[in-house]
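Okay, structure first, notes after.
Of the protein chains in this complex, all but one are displayed in their positions.
Chains: A, B and C, in written order; residue numbering restarts at 1 for each.
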């Protein structure tokens, strides 16, 4: 196996072991129902995290995704419920708005050379602000199309449900993986994360790529918002508050380096699943108070990162040794 | 001989202003088909800046550029690439996190339906590198390879891109003789193919060996362009410096070797996977030159001595004590100094001023509490700026704005300020112009006379010969030979590197 | 009777919420119910995950304190399919009524109007400029309590809302916002009353009023909602004038209804509305403080 993939394999292994431990304690966690829920319940997080992965691989960060998810949900609800548009048309508008929003942030990052942290922080305020001007209350979406989509699922043996949004998330991961690892654009993203100056000198279209990355991130944020609105049949301006940190944590747990230039889309899927596992475990346990829940989540996050660190440093030593001619 | 009709790339009146410093002042230059054009000048003369303007990395503040008679104005390097101008910029500007083949072909990977064909890319990469005699895993990340290999990759990449013009900004700085030969061969083939080749270097031998025409810049002005046949060495140096170079050809270092007291002795020092255990004795008032091919482990040996890597075998004996140096900090407190080979990554603090860059090691040694005040700092920095002739507008200029050679001098000044007794210089003259080169060589000798012990790693044999009291040779991560006195000649060193004879190290 | 009940709580954003959690735990313990507790950290998706987790574990019933009114059809439908009764706590939802057994909640609009009515009665026909400290922008209680209050004062031209800003339901924001109001309203001289969407903000605002050299409760009337212990302390000191109770004991009635339903299949009332009782300094604030102190506020 190519040593590049080791941390990825290790993360996957950590997930499998952790899941096995959970099942040992709560055997009912091994059911298609729980597995199906993993996909459905984390669909929007997963989709947004794919976008976050691109952004982080390019050496940036996007704090606005949670707010974009909220805005996209509210916008969908306004367009469908208040203006009576067909959901598909509404989706197209939402995705366009989200992408344009992201492109704007990318342009600010590139042309004004303001750090992404700050630009996307302003973006977060902006998206949340626009959402709460559109509506303060949550708007229910009652449309035939929504009912159909949300009730569409493939019933797994054992009562589990493979929902449309769960499958959509997997599809996004697949497409995201192809874009990141198999296209020129993908290699530009890694190039930017490696060293933007070199990338520019090597002829990578830095401006276009930066704008495209943030547009993609917000596009997926918008898609995640739509999925969220499907998931809850409503749009709510306070939806997904703080989700950007979950997405970033998923990306990092998945082995992507926050410093940019290294990471895998598939790792993020594992990161999302690990987070889902933690949540599910805490629900199954059912004895943790609010505060112990937070402490547990923090400690588990710490453990995963520590484990990964160990794998990585073992990896580092390996490549060092490899340089020595036999 | 090429004629005026053969002009491929022509620039007129190029001006570039950085803040209140004008780096280029109305420079005219033209490059012709089938010609190797050497661009020369002191450190900071504006060579790299000119290249960056010609290739769209910088926008000029004045002047025009024509490619094959058509006016062009590049705003990104990409546009220049697309029109057949391939460039290797001065610092290796590649992507360490990506594979070798990505680095060679990024943006041009063969693809179908938008998908990159990886195996085809890799195969192409292997073929390309084979021309340079390099057989490496092209799917490994670039950062796993040495600077030399990275340099070759950068060159290969530029050559692939250059349909009309190939620009090489100090490509040979981190290559050894053998690799330089390979590169020259390739350049000659390209020249025969009708490319215009621009070549920046500080090695005058290479200029005479390879180039057809020479343009010299000084202080942002063009001094002149001449066919190389019309020039001799002295004339060229005079064009560059605006004066003659005072020659101190020390020849072999006089004074008896093994003269001074032993400052330090290295016993079986080694690190598994890095350097095989080695013995070495270093005396006061002595320069130990270290020769060897790229990757022979010279840098690694220096890192061990300085505590950047911690030895897992053997120890240093210093002041009668045996000790393993566990950190650079310990080494500094023992009175060691170390100018690393990768200036950009390990040497300079780019955003900090020249003053701060000079005093930092001294301050680190004093500790955070006993701060040098600003006036003291300025005095120290001023002294060294003068003593080493560091060309900078002021001591407060961020050091990243200095030319490479001047940055090197700043790092040297940093260590001299700590009043060290033992100094390790790893490739101190890499990328340094002839004038500064001579100065640094002179300085090494002066430091030796002042009683310092020095270990100098260099790939330039003439240079090593000129200042070393002793030369040790490394090969395959082991110390294989030690030459003294009359044995210190380039040819003996080459023999030792190649592994013939002179095995007087047990 | 050996029941296992899952409880999906919103989080622990306020003292009131903590009290609700601890009362729920106490009530469950009293009845010998095993309570599976899940804190959703303010996120609806976590609540949905928790409910799905409860279903997967096969609990006997589920309590939910929904973070928002919409978006529950699907997951509650799944609970229904699994034949697990669901009881809503402290606020209702926009979903078909057959998806849950009952909803034990206060009427948040009424809370606001009780507060408003008190103010109308207290000021009579004197002109009164009111400043309002809203809850978190977009949160259901903030919207409803604002609505109720506005309805109550609607017919009274002498009472107007001069300024309204969000204090995020927190004490420190309540204080900061009130400071701003005081400056903007002529050092507070133009303000006759302060209405806060919860007691925490009111407690913060009271401090701001005192710092400005005015007497809360006299110079500026203070009315708020929740009836947490600290507001009674302020009331006892004459610094607060009225609060509307929101009982943290939603679980008691919920468990009773559940018990009856499981034992005898008796369908409880669909909406069990808890009382929105008004407390004023006449209602033994010291005693109320003591009674509430140990409830985990």
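To be clear about the criterion, contacts are C-beta pairs under 8 Å (C-beta built on N, C-alpha and C of every residue); 3 or more make two chains touch, one makes a residue touch a chain.
The rule is short, and it goes like this: contacts and distances are computed from a predicted model.
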| item | value |
| --- | --- |
| Chain not present in the shown complex, as UniProt names it (candidates "ABC transporter permease", "Hydrogenase expression/formation protein HypE", "Dihydroorotate dehydrogenase B (NAD(+)), electron transfer subunit" or "NADH-quinone oxidoreductase subunit") | "ABC transporter permease" |
| Omitted chain's touching partners, listed by label | A, B, C |
| Residue among B:195, B:210 or B:361 that touches the chain left out of view | B:361 |
| Residue in contact with the excluded chain [from B:46, B:340 or B:435] | B:340 |
| Sole residue of A:34, A:119, A:164 or A:274 that reaches the chain not shown, by the stated touch rule | A:119 |
| Touching residues on subunit A - with respect to the absent chain | 61, 63, 108, 111-115, 117-119, 121-123, 125-126, 128-130, 132-133, 136, 245, 248-249, 252, 257-259, 289-299, 301-302, 305-306, 309, 313 |
| Contacts of subunit C with the absent chain, listed as residue ranges | 12-15, 17-19, 21-22, 134, 137, 163-166, 168-173, 175-177, 179-181, 183-184, 186-187, 200, 203-204, 207, 211-213, 230, 233, 296-297 |
| Contact footprint on subunit B, counting only the chain that is left out | 15, 17, 19, 61-62, 306, 308, 327-329, 331-333, 338, 340, 345-352, 356, 359-361, 363-372, 374, 414 |
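In this text, only the chains that are shown with their structure count from here on.
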| item | value |
| --- | --- |
| Overall pattern in which the protein chains touch one another (line/ring/star/complete/other) | line |
| Chain nearest the overall C-alpha centroid of the shown protein atoms | A |
| Inter-chain pair with the most contacting C-beta pairs | A-C |
| Distance between chain centroids, defined by C-alpha means - subunit A, subunit B (Å) | 44 |
| Gap in Å, rounded to a whole number, between the CA centres of subunit C and subunit A | 34 |
| Where subunit B touches two or more other chains, by residue | none |
| For the subunit A and subunit B complex, residues of the former touching the latter | 2, 4, 178, 182-184, 186-188, 190-191, 193-195, 197-206, 261-262, 319-325 |
| Contacting residues of subunit A [partner subunit C, same complex] | 26, 28-29, 31, 33-34, 37, 40-41, 44-45, 132, 136-140, 150-151, 228, 231-234, 236-243, 276, 279-280, 282-284, 286-291, 293-294 |
| Interface residues, subunit B side, partner subunit A - complex | 57, 76-78, 81-82, 87, 89, 93-98, 102-103, 106-107, 109, 111, 114-116, 118, 139, 141, 144-145, 157, 161, 273-274, 476-477 |
